[in-house]
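The structure under discussion appears below in the form of structure tokens.
The other protein chains are all here in position, but one chain of the complex has been omitted.
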Amino acid sequence: MTEPLLRVDDLHVTFGGQSQQVHAVRGVSYEVNRGEFLGIVGESGSGKSVSSTAVMGLLPSSAKVTGSIRYDGRELLDLDDKQLSRIRGSEIAMIFQDPLSALTPVYTIGQQIIEGLKLHDRSISNQAARARAVELLGVVGIPNPQRRVDSFPHEFSGGMRQRAMIAIAIANDPKLIIADEPTTALDVTIQAQILEVLQKAKEITGAAVVLITHDLGVVAGNADRVAVMYAGRIVEQAPVDQLFAAPAMPYTIGLLRSMPNMAAPREERLVPLEGRPPLLTQLPKGCPFADRCPAAFAACRGEEPALLPVAGDDGHVAACIRAEEIAAGRLRRPDIFPRPEEVEAVPVARVDSAPVVELRDVKRTFPVMKGTVFRRRIGTVKAVDGVSFSIGRGTTLGLVGESGSGKTTTILELMELAKAQHGSISINGVDTATLSQADRRKLRSEIQIVFQDPMASLDPRMSIQDIIAEPLTVTGAPKDEQVRKVARMLELVGLEPSFANRYPHQFSGGQRQRIGIARALIVEPKILVLDEPVSALDVSVQAGVLNLLEDLKARLGLSYLFVAHDLAVVRHIADDVAVMYLGRIVEYGPADLIFSDPRHPYTQALFSAVPVPDPQVERTRSRVLLQGDLPSPLDEITGCPFRSRCPLYKLLPEDRQRRCAEEDPAARTVHDREVRCHWAEEERFDVAV
Amino acid sequence: MAGFLLKRLLNYLALTSVATVLGYLLVSSTLDPIARFLGRNPPIPQASIDTTLSRLGVNPDTPLLARLGNWIVNLVTTGSLGTSTRGTEVTADIFARSGTSLRLLIIGTILGAIIGIAIGVWGAVRQYKAPDQITTYASFVVLATPVFVLAVLLMITATAINRTTDSQIFNFTGEYTPGLSGGFFTLLGDRIVHLLLPTISLTVFAVASYSRYQRSAMLDVMSADYIRTARSKGRTRGSAMIRHGVRVALIPMSTFFAYSFGLVLTGASVTELAFSWHGMGEYLITSIRNNDINAAAGTILFTSILVLISGTLADFLYAALDPRVRV
């Protein structure tokens, strides 16, 4: 093959006028060969999406694009919108991140697929187009496609919408599919399914795929070649094995080392990659990564390093003046990003103390209303359906599950410090149902919460001082004491005390989350509820925040209720784990035990769905794929609620299946943890796919 | 679905009833039916005033709630809204006049919506280009102009045109030329000519407000991901906007229609008055000037029924446009 399918050469994209130009993409060059799977990895703001959107010609008109994009011998930048529209959808197709907003809400899924077909084949009859749409939906794994073809997007779940997006993309057998963060908005279990469908789509159409993602784990198992982007440029590119085994650019090394990894030892400290990417409005001279790079020296700040081949590795390029040293082993990778020291834990007597938080059979139901204009009650959702757990002093309970499993409702129920709808909640041995209004306010200083999105949880119009001191205003602490305490808190979370009079938007995501933690800690609580505290952060800064949380726990003797969907993170930080499914805890016990030997088929599937940032492991390990989506919470389910998706259930002999269908498994202790499965004692079935 | 619309309708009915009752109480306490009889020469005897007032059901000596009760009972059992101070049946008056008002209102609303939506879409698609700038500033000027000023300015212009062309192209006082004789088509033509200026006046006003709203609704959807998806399927920018954008941007318009109806209704009444039409706007104002409680209360009922119909219509539109509310 002489010419690659797609050749991007020295692509530059700039937004904005003269006063403040954002140079989002700065000289990106890459090639995609026919049938190849290229992964492009980068954090937010790295320019990965902009550069791919430029290929489709879908950037807003305010973007200035220069360079060259050659597709199949044609220069795409020379084509106008009309000429490009003939290529879009027929030759090059794109899959977007958020499948809800990417589908037009007023047309059926079928209409939207047929539209794509008819745009490029005017002669196709309505009947044939519809038949093809049904066929495509079948290909991407939508059950009952004849019926679902007439559904509207809002009637689909997130995973099904993304399947439909893939169906639209492959409708005209494109030669190139660009997938822009196709799984970011989805749960791990659904992510695993979508990646499978994407692979299948690639096989059927023979198309080349460009997968854009922030998650190294996602590309590890799928891509042939990986490009890493940073501050608008490709900083390293290599065949997938090489990139993971022998990265030559310190940024890639840092990224790989900072990721919590399901395959790494559990107790190991994470390696933080401090700092934030430079602003694309005012790039520093020299290597844009120099400020965050522990291996940087004076020469790094002189001139921006070019993307050059790394000796000895075929097809491996890196933009680092020390790449040779790294590749040759003269500069050892672990030395660039050393593992931080463990912090000495304050010894807490775990045995004698009563639990600080205890939930007993807590239930929470909501009426379900349907329609935006015409609301009516159509049923009841059991968001939390009999949850019991307890957290000991100085320990961390990890609460995991897919979205819709009831994790968030559980913690909101806890944070109300009120009487639960059903069951009991006690904090430090006090039943919250018995509290008076004043007691409740007093108890608030014992338990505080840190939210997922650090931007949303800080009032953008208040200074850091006022934000962190807000809990103190409730008790009416004097102003000078507030100032003193805020300064101490800022120091505690690793920020400059002088930051107090700045505003939230002046900080990076990681710093904002530290501010959120400082606010929670200022009243010296003993319990911290952490609601997905790192999931909104870029991978590189996650590690810093997680390490901080571990340090704080050790130094202050805190107890954490850590809610997360990222199992690698939970595995890293939790002492105990509770796995939730449809409002119940299906497996609950010590983290060591559960992560090494999950007993519930759901736990097994969850673990297996987490991608591991190691291509070798990804290729060899067996997977437990979950079928379908979380059932509608409205359904009345008899027997085991997990039955409809259970990989084990399908393999069971009929008599055992009947038990699953008829009898709801109660929580019982099996191998030192609580499990809700009839067959938890059995040797694990070979449920691998 | 039908159930929800029914529920909404019931809510509207409740609102209409309460509004009408409150309206009746309001006019009964603000209007002074006796004022009409005072200061006459020779003075009208008190007994005669009382008889007249009692016959109308507006005698202040009867407790207010009792008057209200009678009015409602009368309305429900006989469908009558009572007698006006001029001795005519209010119900009959309203029937006679409502055609005049509705003609203007319906034509103005429909034309205003169609033209306004078209201009709004055009402006949004050509954002910051000449068409957008011109329509934007034009609608600002129109929205800064009270409807009565618009009407009078149109009359000044029409008169000027009539004078310079020495003709009667624009004939705008009243609904028709009194005493005009001729065949059906002559009369129809005369009415159409009379309808011209008021319709322009109301339509221009409606176009200005609908187009602003449609423009911003359109801008909201223009950056939506699904427009990008449609383009990624092979639509050009323009065709993606029209096929996917406009269709979605129409949804909030149905809500805006319900909200703006009160304003359009006011605009229509003001237009009628400015062009001396004998419609419901004039009826309301003369009833206030005559201290005519029954006529004023009747107008309130009429208005609230119009609002009820427009609200229900907007709900139907919403349900028809947005599959997410259909169940």
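The first chain written gets the first letter, and so on, giving A and B; residue counts start at 1 in each chain.
Following the convention adopted for this analysis, a residue touches a chain if its C-beta (ideal position, glycine included) is under 8 Å from a C-beta of that chain, and two chains touch if they have at least 3 such contacts.
Note that in this section contacts and distances are computed from a predicted model.
Chemist: If you had to name the missing chain as UniProt does, which of "Heme exporter protein C", "Chemotaxis protein CheW", "Oligopeptide transport system permease protein OppC" or "Phenylalanine--tRNA ligase alpha subunit" would it be?
Modeler: Looking only at the record, the undisplayed chain corresponds to "Oligopeptide transport system permease protein OppC".
Chemist: May I ask which residue of B:P43, B:G69, B:G189 or B:G262 touches the chain that does not appear here?
Modeler: Only one of B:P43, B:G69, B:G189 or B:G262 touches the chain omitted from view, namely B:G262.
Chemist: Determine which one of B:V149, B:I169, B:I192 or B:A320 touches the chain that has been left out.
Modeler: Once the missing chain is taken into account, the touching residue is B:V149.
Chemist: With the full complex in mind, choose from B:L10, B:L38, B:V141 or B:A320 the residue touching the hidden chain.
Modeler: Result: among the candidates, B:V141 touches the missing chain.
Chemist: Touching the hidden chain in the complete assembly: which of B:V18, B:I110 or B:I169 does that?
Modeler: The missing chain is touched by B:V18.
Chemist: Considering the whole complex rather than only what is displayed, give the residues of subunit B touching the chain that is not shown.
Modeler: Here the touching residues of subunit B are 15-16, 18-19, 22-23, 26-27, 30-32, 127-128, 140-141, 143-149, 152-153, 155-156, 159, 216, 219-220, 222-223, 237, 259, 262-263, 265-266, 269-270, 273, 284-285, 288, 291, 296, 299-300, 303-304, 307-308.
Chemist: Just checking the interface: what residues of subunit A touch the absent partner chain?
Modeler: With respect to the unshown chain, the touching residues of subunit A are 15-17, 19-20, 22, 24, 44-45, 48-50, 60-63, 97, 276-277, 279-281, 415, 440-441, 444, 448-449, 451-453, 455-462, 467, 470-471, 473-474, 502-503, 505-506, 508-509, 516, 519, 523.
The rule is simple: only the chains that are shown with their structure count from here on.
Chemist: Which residues of subunit A touch subunit B once you look at their complex with the stated criterion?
Modeler: By the definition above, subunit A touches subunit B via 56, 58, 81-82, 85-90, 93-94, 96, 98, 101-108, 112, 115-116, 119-120, 152, 154, 165, 168, 370-374, 376.
Chemist: Residues of subunit B touching subunit A in their complex?
Modeler: Within the complex, subunit B touches subunit A at residues 1, 3-5, 7-8, 224-226, 228-237, 243-244, 247-248, 251, 315, 318-319, 321-325, 327.
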